[in-house]
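Some notes on the structure that comes next.
All protein chains but one are shown in place.
A and B label the chains in the order they appear, each numbered from 1.
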Amino acid sequence: MEHKPFAITLDVGSSRANHTGSWRSERPVYADHLPPCNAACPAGEDIQGWLYFAEEGRYREAFDSLTVNNPMPAVMGRVCYHPCETACNRGKLDSAVGINAVERFLGDEAIRQNWRFAKPSTQTGKRVLIVGAGPSGLSAAYHLARRGHAVTIRDAGPMPGGMMRFGIPKYRLPRDVLDAEIARILDLGVTMELNTKVDDIKAAMQGFDAAFLAIGAQLAKRAYVPAGEGARILDAVSVLRSMEGAEAPKLGRRVVVYGGGNTAIDVARTARRLGAEEALIVYRRTRDRMPAHDFEVEEAVDEGVMLKWLSTIKHMEDGKITVERMQLDDKGFPQPTGTLETLEADSLILALGQDVDLGLIKDVPGLVSERGGIDVDPGMMTKLPGLFAGGDAVPAERTVTVAMGHGKKAAANIDAWLRGQIFEQPAKHTEAAFEKLNTWYYTDAPHQVRAKLDAARRVDGFAEVVQGLDADTALFEARRCLSCGNCFECDNCYGVCPDNAIIKLGAGNRYRIDTDFCKGCGLCAAECPCGAIDMVPEQI
Amino acid sequence: MGYTPVKFYQTGTHTIGNRLLPADARTVQSDDDRANALSCGHRACQGCGEALGARYAVDAAMRAVGGDLVAANATGCLEVFSTPYPETSWQIPWIHSLFGNAPAIATGLAAAMKAKGKATRVIAQGGDGGTTDIGFGCLSGMFERNDDVLYICYDNEAYMNTGVQRSSATPPAARTATTPALGAAPGNVFGQGKDVPRIALAHEIPYVATATVANLRDLEAKVTHAMSLHGARYIHVLVPCPLGWGTASHDTIKIARLAVETGLFPVFEGGNGDVTGVLKIRAKRPVEEYLKPQKRFAHLFKDATGAATIARLQAIADRNIARYGLIDPAAEV
């Protein structure tokens, strides 16, 4: 410097001596907000977490990440009603990310590649009995086994899977997929005792340190329908269960299904596949009030299932059903009108919901909930210490996904209980609201619709209706994820800082704020596409 | 030239980097080895659009020419906040001479390089005052001679360094220290406008472009293309000024984006007299959305006179949209 003219000529970059960080009144902080998909997932999946890997085509890591919470992605990718997609912020932009489809792709890929779960390094020596090999039972078994506990599942049925096998038709869930995912759980060392009905839970718990009741809701609700000679009245649970037996049920040419839930849809579509020329769903209220999901109703209609709204069944006799027209009152309840009509029908299938068979706890007082089913505390434990319950057997929404979540939650609590502790749910991060996103940075990219089998071909048999994504479309779909509330290393903060005060830490390591120079302008937070930066007041 | 949108990635088209993109599809700014031509420790205000725009542009130019670059700088905010003795923020050979002569200084630099047989490239930069007003004669001369200089104007639409006085780039109705929001026609006059990018184009120089700090990829593509050419080139970059415009420091990029999305600031490029490409508006916005967050336009939202003025500004935006074809119904950007 000595040889250069004084003061007017300066050495480059010397302003680094001027620490402009002292100007700051707010500082940017990288936050991990809870994405709405994760918040909405009854199974507690870290959806965005596994999509992060899937976006890069790192499917094995995506699978490993996914199965931290849910051991059955191929099943879930088919039967879940995906509340995650309903919650997805991208839905406000174009259409929700097809999370369910990507999950199925990962599940199918895992089956194709025969990916297995890592076994626990040590065993605790504790023994846990699980009653019921349905989704909550299998889920609990998986989570307990991975924590090193010895798990035995007992199920009254001849095959594991519970309602996944005996309630969900094959065309929605092919059995080889179900079998493969169950086998992978059992491969962790879980003992499966089939055709073993537990009649007395206290007796059964002998020799076990804890037990989990995952007995489901197997008893079909019956409505009293006056019936004359030759009236053939069945319940949906039995019809669907008998589909797994050697002989298909005989339903006749014209089938009427009574009810408005997903089971009514399933059974009507099953009837079509068994050769019924007419399958008619009769429901008391209107379509918008049907509990069944829209997409299932649409698929059913595509397949020729008919629907009759605002009608109750008054009477059935040989080949004929009498229905009464209803109308909705001010509160939306159906009220009779007195107008009657007659339908031709060979059989009537009642799909009016299910009850829990509480026989095995009849000798233990105080376990039954006023709301029906088994009463549990927030940690999924019944009044009987060491006895936990979940799935359809406890009062909650009855879906496979909720059951999976119950299994996971129960396993966490059982694990804590076995160690003499109380499971503490980690505090939830604040939710990543749509308003926090800077959506300008996202390209419009339409949802990849999963191909469906032609309606005409569907009713010929029980082939799977909805097809999976291939590697390209799955990658595409995964990349539609906005990564709400969580940094995905887009470099925006690094780029938009007028003060070069963001330090890049390298792939996978995100960024750091250089507080020597950050003036606290907030541009990084404002221009973060996914709202992963918060501005917090500086402590002065 | 423009850039090729990288479609279908969760963000690939518009973000600065993104780990899902191959390295060559990322911006210069995403590179951890970027030049940082304007280093930290500079004294620009919080959220300064000019500091950002200058680093964007000069880093891109540095990448384009492999670092063999010198720069001339007009007097103004950029000069003052970057080089107060004893510290400079520049990491490249850089000279400040006067307010109105940056284009001529650059001409001299380029002439010297040519005479000395050096391949070193030359850029000049200045604010809107230094470019569209006091330096306009030198700029036009540099264009007319087709000197081998890329001139970059960082337009923040007034004399910010001296305390927000009106320049010939100040938009109609804007309040500045010399066009107060008083009287029957508050704010700046509705003049005939002084559209320097179009004037540059009329010089038939090889390359003219406009850009903003809201679209880095577009800006970098333009600077890179400009540096691939020789002769006089001009890039006019809109750089919002939180202080002068009365906006929040974190809104600098958002405001620039709205200037584009309303049509008030057409982003285009051309050369040899013709416009050859425009950046389409992705989602058209009414001018109110752009005006409302800016205190310099606050008086427009007080009464019916203001509403009429807003309508006139909307007409300007609509004229830009029609003139440049900024909205393409078939386009899917």
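Convention: a residue touches a chain if its C-beta (ideal position, glycine included) is under 8 Å from a C-beta of that chain, and two chains touch if they have at least 3 such contacts.
Note that contacts and distances are computed from a predicted model.
J.: For the chain that's not shown, choose its UniProt protein name out of "PadR family transcriptional regulator", "ABC transporter permease", "Spore germination protein" or "Pyruvate ferredoxin oxidoreductase".
T.: "Pyruvate ferredoxin oxidoreductase"
J.: Report, in label order, the displayed chains that the undisplayed chain touches.
T.: If we consider the entire complex, the absent chain touches A, B.
J.: Which one touches the absent chain: B:Cys138, B:Ala232 or B:Leu300?
T.: Once the missing chain is taken into account, the touching residue is B:Cys138.
J.: Among A:Ile8, A:Ala246 or A:Ala507, which one touches the chain that has been omitted from the display?
T.: Within the whole complex, the residue contacting the unshown chain is A:Ile8.
J.: Can you work out which residue in B:Thr15, B:Ser30 or B:Asn101 touches the chain that's missing from view?
T.: Selected residue, touching the omitted chain: B:Asn101.
J.: Suppose we count only contacts with the excluded chain; which residues of chain A make the list?
T.: Per the touch rule, chain A residues meeting the hidden chain are 3-12.
J.: Can you list where chain B touches the absent chain?
T.: Spelled out for chain B, the touching residues are 67-70, 72-73, 79-80, 83-86, 88, 90-98, 100-101, 104-117, 120, 137-138, 140-141, 144-145, 147.
Methods note: only the chains that are shown with their structure count from here on.
J.: Find the geometric centre of each of chain A and chain B from their Cα atoms only, then give the gap between the two centres in Å, rounded to an integer.
T.: 49
J.: Contact residues on chain A for chain B in the complex?
T.: Interface residues on the chain A side: 7-8, 10-20, 23, 55-56, 440-445, 476, 479-483, 488-492, 494-501, 504, 506-507, 514, 516-517, 519-523, 525-527, 529, 535.
J.: Quick one: which bits of chain B touch chain A in the complex? Just the residue numbers, please.
T.: My answer: residues 5, 7-20, 26-27, 29-30, 32, 36, 38-44, 46-49, 51-52, 55, 82-83, 85-92, 94, 216, 242, 248-254, 257, 282, 332.
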